[in-house]
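Just one protein chain is left out here, and the rest sit where they should.
The block that comes next holds chain A.
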């Protein structure tokens, strides 16, 4: 008689859409699923429903334990809702949001019944803070299951108690590592660290699809654990080993803690150069043991609020969102999927492209003209994959299976079945024409010809083609397996389907993609060239490579300008400077191209030749200034203008030319929108991420202020510093912004 009543009692009062729960014996299984999105976030709706459901669970005396689980495949909770934070107008608003989150998590932490978090898929940011507030965590050992606190990458800090709970769980050093790097931690590592208690293996298909059954299985295991905790069969405290106890004791000592904070602070200071406020705040928030909890949480929430309002955080969030946009194909589904890819040239670039392609299951041909070249290229691909095996990100068997997608050859045999050819041969228009003609003689009609050139206009290359609609530019960045950006260049004649195909291949290779118009240097190279020209002039004016590097890195560039030139290759830089100099005239002037040419003549081609601005030893960090290069610079010495040679002037001379050229690219429709401009500059060229890209920099720095600075330089150096029309428009009208 009681049953129907009971069931009625458990029915929700009103339709809940994000959170539901059912009773399995005396365990409340609370299921999360945001029907409006691909991922679960701690949105306002989710939080409200959670609070409501938890209220019901806690007030139900029949419930002895609870399980949180997401029914969304591949995602537990991916974090807080970024839009929610972005929508806040003031730091007070964000502070109150953070405080709401904390309150809920604190309730969960102090729950009278044990709560088990059953984690499958991404458990990030607020999601992880939520999970660690629970008493027990079970996670699937799936590749998709990742735990982490990526807030720092958005210029924030773990806003809902993570800074306090994490160190208790994984120790202070581990917690700092997680919070300051924001890196993702795989389930097996999380188990080792003590972040999760128990692992569940992902299942294959059974009577249902694998993913569905795995979630069900995870729930079954979690329910078992929850029951076990409730009737004291499963212990919550793990017996600590001797080393753990020792470590805890040592960490508990005041001076030791102080030393840790100091070391971490110094390290952070060194790496961020004070440009990123979030890591500093994370340490600060952590370093206040003894403050009463209530006060502490207030202090802490307000820090979160302040951070969310910083321009750095806005910039980083903007980059995150831009990156999401640039990981979609906006050109539709290609008519024919590329399954077989041919790459011409097994050099650093060619082999790099091969590596990221075979990795994703593309059948790849690597063609070169010499056996030595092929051997070197194949070795590069093997090494790239084998390094992953060493890091245990890949099994040796998977490596071999992946490598079976690669075939290296000297001739054009089997090009007849290729769907796309990417050439990565020497940057010389005549060689490009030659291979284009050779390739077109053997490939099928639907096959796309893509050129991986960094500066030659695609239409010039396509001029030799019988089918220019199938010709496109795919500009990869070196090293291809590390650099995320791919710049795709379309000409007037490139067909939309060709673009769609190129984008789809790029996405498959895991790239962030910007699609730009054709022209000398396209977008990225064209922005970089004037900055490097200025860098050469700065060097000629007697600023040494070390100081130049220090000036650029302290502005936020991850790699200093002199080091960057060495990395790109002095020969490439010389080539580009000369080509673009011809194309754009005196505006691309500045340093003397002969400096670069002389260096190339002497064999100082940068890191690849062991000597450039620096001399490179065997170790990665082992480098010293190349005295011979300094000799050359002395030969071409220019007098510095004292009026514009302070540290900050030099920085702005470099940056303003970069930014002005970027804005000009937008003005000339090389760029389609500022978002792609920002993404290209940050991910391809290392523009300071804390500034969010050239366009966001103009927005936050102020166009008028920038124009003012540039005018000062223009008076001395002329048109190299003339602000472009679009920049002037923005300067005149401060309400004009690139980003809304």
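Going forward, contacts are C-beta pairs under 8 Å (C-beta built on N, C-alpha and C of every residue); 3 or more make two chains touch, one makes a residue touch a chain; residues count from 1.
Here is the rule we go by: contacts and distances are computed from a predicted model.
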item	value
Protein that the absent chain corresponds to, by UniProt name, given "Trifunctional enzyme subunit beta, mitochondrial", "Auxin-responsive protein", "DNA-directed RNA polymerase III subunit RPC3" or "Integrator complex subunit 9"	"Trifunctional enzyme subunit beta, mitochondrial"
Among A:30, A:108, A:166 or A:200, the residue in touch with the chain that has been omitted	A:200
Option from A:210, A:348, A:442 or A:583 whose C-beta touches the chain left out	A:210
Touch with the omitted chain, as defined above, among A:132, A:193 or A:221	A:221
Where the unshown chain meets chain A, residue by residue	198, 200-201, 203-210, 213, 217, 221, 224-225, 395, 397
